[in-house]
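All protein chains but one are shown in place.
In order of appearance the chains are A, B, C, D and E, and numbering begins at 1 in each one.
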Amino acid sequence: MRRFVILTIIILTFISGFAFGGAETVSAVDAEEPEIDTGDTAWMIVATALVMLMTLPGLALFYGGLAKRKDTLNTMAMSFATYCIVSFLWIAYGYTFVFGPDIKGFIGGTEKLFLSGVGVNSLSTTIPEFIFVVFQLTFAAITVALASGAFIERMKFSAWVFFTVLWMTFVYLPVAHWVWGGGFLAKLGALDFAGGTVVHINAGVAALVGALVLGKRREAALKPSNLTLVVTGAGLLWFGWFGFNAGSAVAANGLAGAALINTNMAAAVAAISWMFTEWMHTRKPTVLGLASGAVAGLVAITPAAGFVNISGSVVIGILAGILPYFSVATIKPKLGYDDSLDAFGIHGVAGTLGAILTGIFADPAINDAGKGLLYGNPGQLITQLIAAGVTIVYTAMVTLIIFIIIKAFTGIRVEAEHEITGLDESQHGEKAYSL
Amino acid sequence: MRRFVILTIIILTFISGFAFGGAETVSAVDAEEPEIDTGDTAWMIVATALVMLMTLPGLALFYGGLAKRKDTLNTMAMSFATYCIVSFLWIAYGYTFVFGPDIKGFIGGTEKLFLSGVGVNSLSTTIPEFIFVVFQLTFAAITVALASGAFIERMKFSAWVFFTVLWMTFVYLPVAHWVWGGGFLAKLGALDFAGGTVVHINAGVAALVGALVLGKRREAALKPSNLTLVVTGAGLLWFGWFGFNAGSAVAANGLAGAALINTNMAAAVAAISWMFTEWMHTRKPTVLGLASGAVAGLVAITPAAGFVNISGSVVIGILAGILPYFSVATIKPKLGYDDSLDAFGIHGVAGTLGAILTGIFADPAINDAGKGLLYGNPGQLITQLIAAGVTIVYTAMVTLIIFIIIKAFTGIRVEAEHEITGLDESQHGEKAYSL
Amino acid sequence: MRRFVILTIIILTFISGFAFGGAETVSAVDAEEPEIDTGDTAWMIVATALVMLMTLPGLALFYGGLAKRKDTLNTMAMSFATYCIVSFLWIAYGYTFVFGPDIKGFIGGTEKLFLSGVGVNSLSTTIPEFIFVVFQLTFAAITVALASGAFIERMKFSAWVFFTVLWMTFVYLPVAHWVWGGGFLAKLGALDFAGGTVVHINAGVAALVGALVLGKRREAALKPSNLTLVVTGAGLLWFGWFGFNAGSAVAANGLAGAALINTNMAAAVAAISWMFTEWMHTRKPTVLGLASGAVAGLVAITPAAGFVNISGSVVIGILAGILPYFSVATIKPKLGYDDSLDAFGIHGVAGTLGAILTGIFADPAINDAGKGLLYGNPGQLITQLIAAGVTIVYTAMVTLIIFIIIKAFTGIRVEAEHEITGLDESQHGEKAYSL
Amino acid sequence: MKKVEAIIKPFKLDEVKDALNAIGINGMTVSEVKGFGRQKGHVEVYRGTEYEVNFLPKSKIEVVVPDSIIDKVISTIIEKAKTGNIGDGKIFIHSLEDVIRIRTGDKGEAAI
Amino acid sequence: MKKVEAIIKPFKLDEVKDALNAIGINGMTVSEVKGFGRQKGHVEVYRGTEYEVNFLPKSKIEVVVPDSIIDKVISTIIEKAKTGNIGDGKIFIHSLEDVIRIRTGDKGEAAI
Partner (left out) sequence: MKKVEAIIKPFKLDEVKDALNAIGINGMTVSEVKGFGRQKGHVEVYRGTEYEVNFLPKSKIEVVVPDSIIDKVISTIIEKAKTGNIGDGKIFIHSLEDVIRIRTGDKGEAAI
């Protein structure tokens, strides 16, 4: 443990060096304020706060309530610590590697290391760049946190801290650059309005790979300790997702409105669709089913929110309630991998679904940047498949390497006894409830 | 159950037909963008998200925490499922029946079925119409969900699903059209800023009728299983209510500011007033009392928020802490109906109170659209009484018919044994806590 | 109890007199609307709602989850009741005593008692004054509520109600006027962007004094009953703090952006810094540590958020994770006072830290209103020390007097038996969980 | 003295308690237990996967009584706790060596 | 061997445990129970309606001891658990046929 702590401090101190090197020049530039729009700015501050809320406490509650009682806090800690670590690293170097000047389509340049040159008056289109930076930060944070759902109830907390640093750096940053930072997938014309590929496929595939490397838990069953937390988490995720999707318009305009209505529709339809699928399949409509369906719908609409029309969002919602259901209820048990909370089964599957359907349903009447198969552009579907495929392959490979490195360095799995008595006690020395 | 599922799917598929029929024309119209205001738009996206949050997880927590442990999830599922179902139906036909061109003061026309003709550039005053549509959607959803408070711990979940569809269609839509869609009550001059009549009287009366039809629970006592959820829910409701009331200005302006300050004042004063009433009546100020008072105050100020001045909001708050208290603590036990969570006792009573007091305290200096008795216009009070009366009578009648239909079709009450062991297990096969 | 209730009602009725006296003139003035900005207005409505959320349910959950099971509701009730009482008193006289015309640098004038003269069209810079009034209200409320953390598990609820009224009136109002209302500390040039001095030092010192007067609890240990509530509360506090700090720009502009990014950075860094400090000190990184660190970071950045650059926020964050940690883990046990939930240890210590560091790191490139030691203005540091010192001395003295008065009047501590069986039962006749 | 230990369905607890009270028993101790017996449990389904929950919630009543009224106590419990369905529960009778009231130090039947 | 079963006020649990520890008892089992007795319960009020809560939280300590020290154990419990108020609780003494330590298979007093 000590070895780990010291190493981490060294890394952090090292990184902080940049901060203070750059300190004098920070915010010295960009004194003019050409076109700030207070309405867009107002919306984007709020959208940022909303996406922050998705990770903390949104995802922490959603995942924590699904965990066993004895692992609840550890599960929450994974989201909590990740949000904090990514917050720092994103400013330190994440932002520049994604949104800095494009280097051969692969990564952003180092120009804005520690936000060098970004000042209080810098703008990103019509809003202060500081706000854009934090908005994007919240996406990076939740992407990493999502993957934790597949690893809980057996992963060392120190290993998770390392995973956060390495995976955010070597997987999230390049992929986000490719799609959103002007990288090669962007140039190819891949559509990803709010992160189907960058966030959900990415996190979902990492989840699957990690689950395979970690192996099965001793008690590999989903037996939620507190479903009231799950409902609360689902509600906060839905609420926050308005910021995620409608915020991805980066303005308070009609496109944000379209993303808003599509997001709500797909989530609602997917929840109903999952509920009825389950009702017919196992004879009971569960509350966990409603929550899972809603999340699957939100995931699937994410890449499409600012491209499709309402009919598109309905179809996406219906499918998002069915495919992920069977992927977790039928396929997972058959294949036998232990994706504890279905991070792959829901985010990976629904994310891929959404990315593909965006290539089909993108309606130029909503957003002329996107024209799908149904509107006469079959090439878009191919592009979507390429973007998803590239991401899946890259993420799978690098995630595997990262896990191997961490395994060698600190180990990835807690001792059997600690797994049985629960990670809350062994990793944190706490217990969730003393009721 | 199977019969029910199949039927529901048929209905949904049928309705979806409209969607795809209309798909090509969606968003083809309204290409000009005359007067979008980004500030108003920013506020209204957020207001929409806030009202969404009120139902999920706000109301789900408030009601779920008040339910018995064994019925907690079912109670939460009622709000959850309703939000999803109404989300779909509102877009399918709800919006057009409320806000479509008025047909003889009674209902909106079918012009905007499945939002036909509403595009990314369509505006509703200064904001994208898509946003206005979703904002209004959230009101429809919470109105239905509110009524569930009177039915919990004994109603079949399938019956509740049917109730949602039928009641939203045959009660909410016409009443909302009458008051907000240019219907006959609007023409009469009835004042209802954010839904005292449309939302609270409406839901409250439905709650009472349903409670009478359903009959008493075997254990007809309010013994909250988790008051921390109730406080959380009350806090989120209060927070969301700023969107509900200040959002009903449909702009970021002084009127929204007035609604904001009135809302906070009435909620706070009602919480204190309930607390002291209780303190004197039963010798203890309870946390549930604070929460109940706050909600009663929020309900009562709803119709008045954009019409009254601060003194008005104080009076409304004081009375909202007293009348509903006695209605639930004294009158309910005497009359003996089993309104499980006081959906009538709080929403019905405080909603009526607010509707009437709006006719008294509406101050033209706040909003020249409303002038109450105190400012020399006794006619307004009469109008308010008529609007409330019409709504009460109509809702009571149609709700009764709906319950009779559902009773005939699927039955409305679970078996006695299931009621005793709890609806979570019998209706959903889950349990809320495994602690 | 009865004596207390009657007295309170008399006080409230008396105060209400103003309301109705002023009723006719309310909102008659300020008919012109020179420069409302809808974007700023949109942001400030939301910021207000966010800060409201911090107290209810944010702080109620954070504190409630840390309390023992048997005292959970009482702890939540303290925040809840305080928010309501302050809401009323702020409008009644709080606003005018803080923001009314300055009287000799010490207090605001009575001009706006019960918001006399403030109408729907009154503006405060670019936003409706009503919104500014409520925004400021939420600060007053949370300041009082914060202090409760040191008093829980032994203070009479009636004593807390009195404390709220007296302390808000005689401590919060003058101090807020001195710093924000144009009082003598403002004139001196003290920097306090969002309330390091007014809110956190103020509440922290009151907490310490109260803890000393109340004495130790019988079971003076922090044994959290429900850490899932604590994580939820911490998440909501962080989310709300964006409104607190970025809202203190009172506009949707670059300064709000700077406050946003600094706030997130300091919170994240402090959480990590606390976690690692603890990891080395006690061998376990706790979830409570993450949450405590985040709150300490948020507190420390509060006065600095709109003055420092990112490097400043990193340093503030690092220190905020270390100093408060040792103050609660090492110093408190040594000195032996019973600050139940470390309201002084976190808010007092981190608030003072932040106030001082603002004097060092204030960067005129971020905000030309503030220039710290590092940028060549050592005088600012002196000013900060003076402002903090004055506040500490004043608060300590007046809080002591208030406690003495309440002790004489109603007593401040519950009977030993009630303390052992829990305040939920003795003060409220309820219990938090029936699971 | 005897200790009567009855495992019953939780929703019958109040009735049994009141009936025992009515026949003059003014002390008992109750705990929540999980029962496993002929009555089969129920099924919980999470994300399509079913789990059988074998253990059913039961209430255990422990009441110490003088030998003289043991039959009355048993018949009262049976009368009130019986639904006639599987899972109604069991009554176990132990003999007890001594009882002491902590407050007074009384021993034996006087302490009950 | 005897099994001593003591129903006490929960806030006395730690004291009793420490005292038993001090006289050399190094094993016991504790559970949370609800007690019903002379001590009356409290009232909870939800939205103006009062409910009497009859059952009070109590702690049940079970400790198995050799016959030789039974009196010391009882007097220790009484001393520490007594407040002198109604509701202090009861001690029940059972004789036990056998005790087995699962880890070693030891039987009888050796297993305690």
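By our rule, a residue touches a chain if its C-beta (ideal position, glycine included) is under 8 Å from a C-beta of that chain, and two chains touch if they have at least 3 such contacts.
Keep in mind the model is a prediction, meaning the values are calculated, not measured.
**Q** Using the whole complex, pick out the displayed chains that touch the missing one.
**A** Among the chains that are shown, those touched by the missing chain are A, C, D, E.
**Q** Among C:W241, C:F276 or C:Y325, which residue is in contact with the omitted chain in the full complex?
**A** Counting the whole complex, the residue in contact with the absent chain is C:Y325.
**Q** For review purposes, identify every residue of chain D that touches the missing chain, sorted by number.
**A** 2, 6-8, 31-38, 54-55, 58, 60, 74, 77-78, 81-95
**Q** Where does chain C touch the missing chain, residue by residue?
**A** With respect to the unshown chain, the touching residues of chain C are 221-224, 278, 281-282, 284, 286, 288-289, 292, 325-326, 328-330, 333, 342.
**Q** Which residues does chain A use to touch the chain missing from this display?
**A** Interface residues of chain A facing the absent chain: 420-421, 425, 429-431.
Keep in mind that, in the parts below, only the chains that are shown with their structure count from here on.
**Q** Counting C-beta pairs in contact, which comes out ahead: B-E or C-E?
**A** B-E
**Q** Which one of the chains is farthest from chain B, going by Cα centres?
**A** So the farthest one, by centre of C-alpha atoms, is E.
**Q** Using CA atom averages as chain centres, what separation in Å is found between chain B and chain C?
**A** Averaging C-alpha atoms per chain gives centres 33 Å apart.
**Q** With chain centres taken as the means of their Cα atoms, state the distance from chain B to chain E in Å.
**A** 52
**Q** Counting only residues that touch at least 2 other chains, which ones in chain A make the list?
**A** Where chain A meets two or more other chains at a single residue, that happens at 37-40, 42-43, 46, 223-224, 226, 232, 252, 282, 284, 286, 288, 433, 435.
**Q** Could you list which residues of chain D touch at least two other chains?
**A** 44-46 - these are the residues of chain D that touch more than one other chain.
**Q** Determine which chains touch and list them pairwise.
**A** A-B, A-C, A-D, B-C, B-D, B-E, C-E, D-E
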